[in-house]
Structures are given as structure tokens and as C-alpha cells.
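What follows is a single structure, written as C-alpha cells, with notes after it.
Shown here: the complex without one of its protein chains, the others still in place.
Per-chain numbering from 1; labels A, B and C assigned in written order.
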Amino acid sequence: MTVANTIEGAGIASRRTGFVPVLRSVLADPWATAGAVVIIVFVAAAVLAAPLTGITGQNPYTYHLDLLDDSGAPLGFGGGISGAHWFGVEPLTGRDLFSIVVYGARISLLVGVSATVLSVLIGVLVGVTTGFFGGWYDRVASRVVDVMFGFPVLVFMIALTAIVPTAFPKPLFMILVIGLFGWPSISRVVRGQVLSLRERAFVTASTAMGAGGWRVAFTQVLPNVSATIIVYTTIMVPSMIGFEAALSFLGVGVPPPTPSWGRTIGEAVGWVQISPMYLVFPGVALFLITLAFNVLGDGLRDALDPKGARR
Amino acid sequence: MTIGPVEPVLSAKAVQIAFADSTAGAARTVVDGVGFDLYPGRVLALVGESGSGKSVTAMSVLGLLPPTARVTGSIRLRGQELVGAPAGRLREVRGGVVGTIFQEPMSAFDPVYTIEWQLAEALTAHGGRRSRAQLRRRVRELLRTAGIRDVDRVAASHPHELSGGQLQRAMIAMAISGDPAVLIADEPTTALDVTVQAGILELIRRLGNERQMAVLLITHDMGVVADLADDVVVMRQGAVVERADARTLFARPQAAYTRELLAAVPRLDAPDAADARRAADAAPEPVVAVRDASIVYGRGGWARRPVRAVADATFRIDPGRTFGLVGESGSGKSTLGRALAGLVDVATGSVVVGGVDLATASRRELRRVRRGIGYVFQDPASSLNPRGTVGRAIAEPLRLHSDLGPQQRRARVAELLDAVALPSAFAQRYPHELSGGQRQRVAIARAIALHPVLLIADEPTSALDVSVQAQVLRLFVDLQRELGFASLFISHDLAVVREVAHDVAVMQAGRIVEAGPARQLLAHPVQPYTRRLLAAAPVADPDAQQVRREAWRQLAGDAETAA
Amino acid sequence: MTRFILQRAAGMLLVLAVIAVISFAVFYLLPANPAQLSCGKPCTPENLERAKQFMGTNLPWWQQLGAFLWGIVAGRSFGSGDAAISCAAPCFGYSFQQNASVTELIASRFPVSASIAVGAAVLWLILGVVGGVISALRRGTWLDRSVMTLAIAGVSAPSYLVGLLAILLFGFTLQWLPTGGYVPLSEDPVQWLLHLVLPWCTLAFISAAIYARLTRGEMIESMGQDYIRTARAKGLREPRVVLRHGLRNAIIPVVTIFGLDLGALLGGTVIAEKVFSMQGLGAMLIDAVHSLDLQLVVGFTLFSAFLIVVANVVVDLLYGFVDPRVKAA
Partner (left out) sequence: AGGGGGPAKTDDTGGTLTILTSATQINLDPAKSQNLAITTLGLLERRLTTWDIQPGRAAKVVPDLATDTGTATDGGKTWTYTLKDGLKFADGTPITAQDIKYGVERSFAPELSGGLGYHKSLLVGGEKYQGPYTGGDLASISTPDAKTIVFHLNAPYGDWPWIASMPAFAPVPKAKDNPQTYGENPVATGPYKVASNKQGTALELVRNTHWDKSTDPVRTAGPDRIIFKESQDVATSTQSLISDAGSAKTSFLATYLGAAELNLVNKNPDAKKRLATSEAGPITYLAMNTQRGALKDVAVRQAIEYTIDPKAFIIAQGGSQAAIRATTLITPGIPGRVEYDLYPAGDDGDVAKAKRLLAAAGHATDLSLTLWAANDTSSQAQAQAIAQGLERAGIKVTITPMDLTNMYTEATGDNPGYDLILSSWQPDFPSANGNIQPLFDSSQVGGGGYNLSRYANPDVDALIDQATAAVDPAAAQQLWAQADKRIMQDAPIVPLTYAKQSFLRGGSVDDFFVASFPAYPNYLTVTLKQ
């Protein structure tokens, strides 16, 4: 026993498991913590949009034509920044920019997170099952993934927006479209991991003990790809948010008057020399939330990845 | 052969190595006060359990430790200090004066280049400018020296296209390419089959003698030490516990640890223990009956050629008996093991376990059969789900096949942990919090949870240190005596098989070439292959090993002329 | 190898066929009637009938699909008599709004998008790989940290925002570079380059960030492998160890990801073309979508799918060279 106790198993990567150690490790990383805080702030702002904009009695829809000059440009400093309009107002309409940014967070997060969840669900299901069961099912599914990869997604999405009936809610449409096109990458990653996990002895052991295929796939294999899934999810959210913003920027996203960062940025472009703050506020918001998710994703990867010691 | 008092080529004194630790603030000392001398034409073996600091010590000679390591003390090569030497000087030494052979030949070669390219690179690194043709010639010459036969094909191959033995020979060719005075061999044969190992050891010995190289051999295998070493340094937890010439060490080990180490080595020539506990014959109903079974991989797929992993295997295992399966890597041992658990289908023939023919069994029947099978794998690192606790792992079969409540399950887990001599508190631990030996005990506990009638053990100890291996084997034997299960015990180590198995079958290229009662077969092998296999396995006794070596040379020579 | 190529080619054709049918079907389900757009002003029923007849949209959809697919193989013609418009094979359709076959249109716009895409890809690969390697080798230093900070900022920045800021700064404020537009290489190579600098840098900044992170990870992994120790033990100089062994192995996954990124590259050029007002394929597509130029949309979707599938096959084959282990599998 004495000897055995001194042995650290050869070749085993020490893997931190469980929620608390991961949390502790994330919290130990100031960057990841900052990212998490920013995300929490944005989520809170999105959820509490109404009371938050209620502080100054604003909403993102009401016109304030009195704050605009004759040609539609905001009056006053920084695009009309004042006690009532913290970020100034929108040109041509005089709507409160702070409210637009805060409510814009709603759409961005809603679309970003929902589309990610959809993608991850499909991707994980397909990835785990194809990797684990293999055979003709895997071959067909892999072809489908090929097809999905072959699709110029942005191109197709732009094209699709032209044909969706106007009665169909646009945010839901965007979630579906972004989500349904987003899964192949995660499915490939998961499949790759499952393929190697499938060869691991504990999986064979579980089968040898008489566990059924699905049971093995979901109780033995899935928990081992969970780290990958979590990291991937965190990194996918910002890219989905970016997708939504890009579509809105290109003019095929969420329709007005629903506030959206991407659309506001697209509109602000023309005004940038007259009212630069109109571009700055939504731009910074979009950048910050994306950055926060990426930084947190990095932190999580470090915390969860057995090969993690990257710093 | 040694002529008078010679100067050591390389001399290490009071070497201390510490790693900067990222978690703890202070540096962690892993080697402390190690010293040794290397003489031309002599082999110094550095032995000790895993993690004792052997590799680190060897790498410090070449300055190949990561930047987080701090080396103090003195390492002199032909009088020149290497510790703290400038990078340029170290580079001249590496591959020039000191050649190196690593443990894993497959990963030690860069996968994307041909062997020729990599050898040529080593040559140009020191030998100055040479023409293409000269390089070509020299590479082939070196490969031939390293005992490679189809030199041209090997030279043009990428690492993945070669066998471990070929790669290790190529590695040796590379190591001697700069005509080194010192050869460092870090576990040069651990990843290889015994038969291949014997050849490699032979090669190192020959080269050491011919070129008057000083060899620093790192190994944990006492058989290898006995075979090759002139002097031995035993290390434990970073410190030297004993230093002696090989003969003395084996004959009269001084340190308690050395004695413990030697005692743990299973011996082919040990007095027969298995025989004593042999149960009376005439068991009517075999647990396993395999008849003319052939197993083919890759059937039906149109992309690759099918591989016939097992051909016409026939054997039976009676209750309470251990059936040992030995053979080279790739000979089909694991495949047969898998077939018994119904994890692979037989192409022809039949596999009957517990009276059920697995080929025709329904799902229900298969489940019932599996209920009665325990499985233990070679690699303790991968046989437990890293995401589940030990308790969960052991309870898994209970959850699958019994209707015990959580309370009862917990109780049973504690019972099982006790049976494999682990504290019941271990149930809460995760696999990575356990040592290799402990993990293997957990795997065994899981395998016996449902009182199996058959336990399949696929190289359960080959990843473990000898001392740990001894403990696990003892546990295995005890449990079998207690629970009376039949067992298929797969191993490439003949001595281990001899220690635990009642019957043995020897496999070669998918065929069982010889089978019979363990003692008889291992003592009087009939088939030349079995004999070669037996002769190739080194024993931990320099004198005995010298005799065996001669015998092996004979047999190998025969095989070569026959081939 | 031949078997591998044949297998891939078969798969490729299948993928393309599926994409062709899907995109055709989806876009022809549109409520809009393309003939109405070519009808002229005022659009009387007679004018509309003329347009439909000419465009062939009066036929059932499956006949249209058949004609479309056959057109790709053998070419086709629209209308009849002297005025019939012929569209030579491979005919990906004919844009009635632009009065040109989709193939010609794509060919005419292709240089713009290709200039953007190829330049950006080269730049980002170089920047990304160099940044990643430096970062990996100087792991933990301020250099590593700044490269990685830049990288994570790059990953997070929307490309159009970066592009717009770049236009503002270098175009309008400093007036160093043109703010947009495209000058063909054949016309004025210097202007061509000047006009492309900003789009390249914008796209490259973002993707280089991703590649720097990827390369860094792979490089760290690769530099930790046994063969690096072997290379050092041979007495090789450090640069050789890093480049010929470390990087050579680290680059393999980078190549794979690069192959998969070609689809995203096309999306990137769509945005770059919009931001820098360059009339490439992406701009053409957005115009086509907005003007409901269905033939163009379908033809273009198929064409880009074709590009990507072919690129993937090329990368697959390339992969065989980069990683000799693949051939065995």
C-alpha cells in the first residue's frame, strides 16, 4: 500500500471536476470574472429594461422631435446627451438612444442565446449519436453536415429573409435560421471527441456490463464531452449575437421599430461625422458583450480543459 | 574487456532538480543529490519506480528539461561542465557526444517526415556539409547497423508505416549517427514486445561494446537490468537508495527498497504457486467454450480491407480456473477477450458463455450473460469514467442488473471497496485522485460486484510498477480463490501468466499455436514460437539471464535462417 | 488515392445536386412573381404574359427545375426566333434584370470578391500563424499576453464595425487610403492594392485573431510532443526545431479549419463589400435579393456551394500531403 500511494497514475491528465472547483478556478482568473460580470450586467439590463429606462422616463419608441434641428440631427452635445437622455437621441426621430441600446440587448441576447441553445441541442444530439453509433447513420449524417458546410450560410440567410412571410415573427425566424445553420460545427467537434471516447476502456466496460447503447452514450460518453460543450456554447453565443447583428446591419434582420444594435450601427454609419455617439454606444455595447462571452469562454476552457495550463 | 582504471566520460555529482510549481509558490524538488559515473563500454542502469526521477535526471544531462526546471550540482562530460553551459555548447553535445533513445518510438519521431529525412537531419546537424548521395548512403549504413533488414523501404517510410521495433531500431540508428561517446536510453524497450525487446537489448549491448560507448540505461524492468547493466543505481523519490555493480546488486541487495523491488518481480523460474491451489479436475460444465472461432474486423466496409484478427480458436475455461492468454502485440488476445463478452461477433465458429451461444443469443440473453461477466482492462487511466466518482463506477453494474436501492448500493460499494483493500471513503473520490494501482483495484471491485462467473482481465497490470503489480496480482488470486470465478487472463508477460494462470494458450498472428497447463507448457514448450517467446523474456538474475540470452540467440538465429 | 478522389468527387456531386434542388425549390416558392419585375411600366396583363412566356415561369416548377439543371450541363435558351437569348453551358440561369447569364455575371464580379478573399486569407493566415507561433513561444510573457488580448478583441469585434472605423480613420481623417470601391488589377495595380488594403486588413484582423489563438494552442501542444524533445536531442538549432518540427505539425489542424472557413470567407466578403462599397459577388447577391432576381440568387447560391465544396475537396487532398498519416486511413 505504501508504494501504491506514492504513485500518480502515468499519463493521466488531472481533470478538475465538479461545479465548485470550476467556479473557483474561473473566479481566480480576473479576466474571466470581469467577463462574467459584464454578461450579468447586460443580462440584468436586458431583463430590467423597462424599469431601467423608466428611471429617466424614457422608452425606445417615443419621438422627441423637439430635440432635433430642422434637418433631423440631434441638438446639443454628443448627439443630445442630457440628464434625460444618457446616450443622447437618435437622429431623424429623437428617440432615446439609451433605451434603444438597453432594449437592443434584449434582442441580441434573446437571439444569440436561443439560437445557440438550438444549435447546441441539435449539434450535440447529432454529434453524440453519429460518433457513438456510426455505421450508415453516421455516413448519412456526415453527408448532411457536409451539405450544411457547403451552404454559404450568410448568403442563404440573406436570401431566405426575402421569402419568409411577413406575418412570421422575425426574431423567431432569426433564431431558427441561425440556430439551424449553426449546429454542424459543434456536431463535428462532439463527434470527433465521441469517436475517441468510444475507444476508451470505460465505455467498453459499460457495454460489457450490459448497458444499452443509448445509456452508454448518455451516461458515460456525454458527461465527458460536457466540458467541450460548455466551452463551445460560451464561444458560440457571441458569434450568434454577431450573426444577428450582421444580418440586421445588412438590413435583413429584426425589423424596426424593435431596437437592434446591428441595425442601429448600420444606420449610424451615415451619421458618424455628425453624431458619432450614435455609432459609439451600440457599437461598444455589441463589442463588450461579445468580448465578455469570449473572455469567459477562455476562462472556462482553462478551467475545464485537462490540457488547460495555458497561462 | 575493461582495461584498467579509466576516466569516466560523464560524471554527475550531487545533481538536484526542482520544478517551479504553478500551484504552490515554492519550487518542488524532484531529484536530490543524485550522482553517477559513466565509463566507456559500460552500461549503467538507473532503476526505480515510476516518478522517482529517472527521466528527469537523464534529461538534465542534455539540458532538455523545460525552462521551469532548475538544475544544480555538477554534470561533467569529459571534464567539461554541462550544468549551466551555454546553449551552443549543449547543442554540440546533443546528438554529437551524447546520443539519446526514447521510450515511445512512435511519438519520438516526427510523424510528418520520412525516417530518411529525420536521420539525414540529425547527420547534417553535426556532420557538416555532405552531398545528397553521401547522406543517403550514410543513412542506409546506419539503419543497417541498427539491424534493419529492408533498409530502403524503412528509409522511405513515415513513422506510422513502421512497427514499434523498426522504429526503435531507427531511433537507435539516429542516436548513434553522431558517433556519440555516451548513449542515453530512457526505457528503450518498455513499449515493445518481449521478442522485439530482446533484439533491441542485444543491439544496444553490441553497439555499446563495439563503439566503446558509455550507456545510461533507464528502466524499471529488473529483467532488462539483469540482461544489460554492468552497474546499477537504484532511485526512489528522487534520491539514490543503492549503488552497486549488477551482479552484486541482484545477489546481495542492501537497501530494503531494493529487496522489495526484486521480490516483487514475477519470475519464470519461481517455484510454482499456481499448481498448489489447482482445483480438482473434472468440472463438467465449462464456463466458456470457444470452438473454431474466427473474428474478422472491417467486414462489409468497402473502404478498407478486412483484418482477420483471430483464426480458428478453440479452448474452454472451467469454473474457478484461470486461462492465460499470451502472445505478441497484435496477435489477437484482446479480440478474443472482447468476443467472450459479446463485444465483437465471431465470423465463424461459436463462442458459448454460461451455456449461451453468443452468436445466436437474443438481447435479453446477452444481457444475462453480461451480467455474469466482469471486465478489467490494461489501462487504469481509461477504464474508469473520469466524470464519475469511484462509488458510481462500482455501483454501475448494480444499477444495471439489480434492483438494490441507493442505500443498499452504497453498502455494497463499501463492501466491495473493502474486498479490494481500499478504505470505503474512496467511494467519494474521482479517478484522478487515485494512483494507478488504486484505480486498478477499483476496476476489479467493479468487475466482481455481481459475483461474476467469468472475469476477463485484459493486461490488468502491464501499466503498473512491479511492486504495485505484485499487489494487484495477489489480490486477483485471493479474490478468485474466494469467489471461485473462471477467468480469462490476458498478458504479454509470461512470468505474470505463470503466476496466476492454470492453463495457458500462446497466440501468434491470430492463431493459438500451443495450449496446455501453465506449468507444463512454460517449462517444456513444444512449439518453436513459444520457445522463442520464453527465451526472449529476461529474468531478474544476471547469471541466469546470460544463459538465457545465449539460448535466445540460438533460437533467434534459427528463426532467421528458417525465415 | 484515386479511389479517394473518386469517392470525394461522387460525394461532391451528390452534395451539389441536393443544394441545387433545395435552393431552387425554396426560392421558387417565393410569393413574388419574377415576371412581374421584368414586366415593364405600366405592367398590363399582356406585358406580364409576354414576360412570363419568355422567362419560362409559366411552366410547372418541375419542368423549370429540369430546364435549370439541364442548362447547367448543356446550356439553354430563352424566348424564340431571332431574339432568343442563349445561355451557354454551364448556364446557372439568366438574370432578366441584368440582361446577362448568371455565369457571365459571376465571372464579371468574381475578380473583385476573389481579390478580397484571397488577399484577406493570405494575410490572415500569415498574421494568425506568426502571431500564434510567437505567442506560443513566448508563453506567459507580455508579448504573449498582448497578442492574445489583441486576438480576443479581434474575435469579438464585428467586422463591419472595424471596417467602418478603419474607413473613418484611414480614409476620411488621415486620407491615406481610398474609402471604398474597386479598381481592377489590370487597370491600375497600385490603385488595386490601395483599394484592397482596408478590406484585407479588416477581414484579416478578425480571422487572424481566430487563427492566432488556434495556432498558439496547436503550437503549444506540438512543442510539448516527444518528437520536439527528439529534435532537440539531435542537437538541432532552436529555429529549426520550432519551424520544421513544431510548426510543421501544428499547421495541420490549421489547414483543416482553413478549409472549413472558406464558406465563412465568402460571408466575410459579403460584409466587406457592403462596408467598402465594392461591387463583388456579395454585393451582387444582396442586390439580387432585394430586387428579387431569383435566377441570380439561385445560380449564385449554387455557384458558391460549388466553390466551397470544391475547395473542401482540394483541402482534403492537400491534407493528404500535409499529413502523411491520412493516406493510410
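The rule is simple: contacts are C-beta pairs under 8 Å (C-beta built on N, C-alpha and C of every residue); 3 or more make two chains touch, one makes a residue touch a chain.
The model shown is predicted, which means the values in this text are computed figures rather than measured ones.
When the full complex is examined, the chain removed from view is found to touch A, C. Listed residues C:50, C:244 or C:325: the one in touch with the omitted chain is C:50. Among the residues C:96, C:124, C:160 or C:306, only C:96 touches the chain that is left out of the figure.
Along subunit C, the points of touch with the absent chain fall at residues 31-33, 36-48, 50-51, 53-54, 78-86, 96-100, 108-109, 172, 179-181, 184, 277, 279, 283-284, 287, 289-292. Against the chain not displayed here, subunit A makes contact via residues 61-63, 65, 68-73, 91-93, 161-162, 166, 251, 255-257, 266-267, 269-271, 273-274.
Convention: only the chains that are shown with their structure count from here on.
The centroid of the Cα atoms in subunit A and the matching centroid in subunit C are 23 Å apart. Look at where the CA atoms of subunit A average out and do the same for subunit B: the two points lie 47 Å apart.
Contacts with at least two other chains are made by no residue of subunit A. Taken residue by residue, subunit B touches two or more other chains at no position, since every residue touches fewer.
On the subunit B side of its complex with subunit C, the touching residues are 59, 62, 64, 87, 91-96, 100, 102, 104, 107-113, 121-122, 125-126, 158, 160-161, 171, 174, 178, 303. On the subunit A side of its complex with subunit C, the touching residues are 143, 146-147, 149-156, 158-163, 165, 185, 238, 242, 245-246, 249-250, 252, 262, 265-266, 269, 272-273, 279, 283, 286-287, 290-291, 293-295, 298, 307, 310-311. Partner subunit A is touched in their complex by these residues of subunit B: 22, 49-51, 237, 260, 338, 341, 343, 366-367, 370-371, 373, 375, 377-388, 393, 396-397, 400-401, 421, 430-432, 434-439, 443, 446, 456, 463, 465, 467-468, 471.
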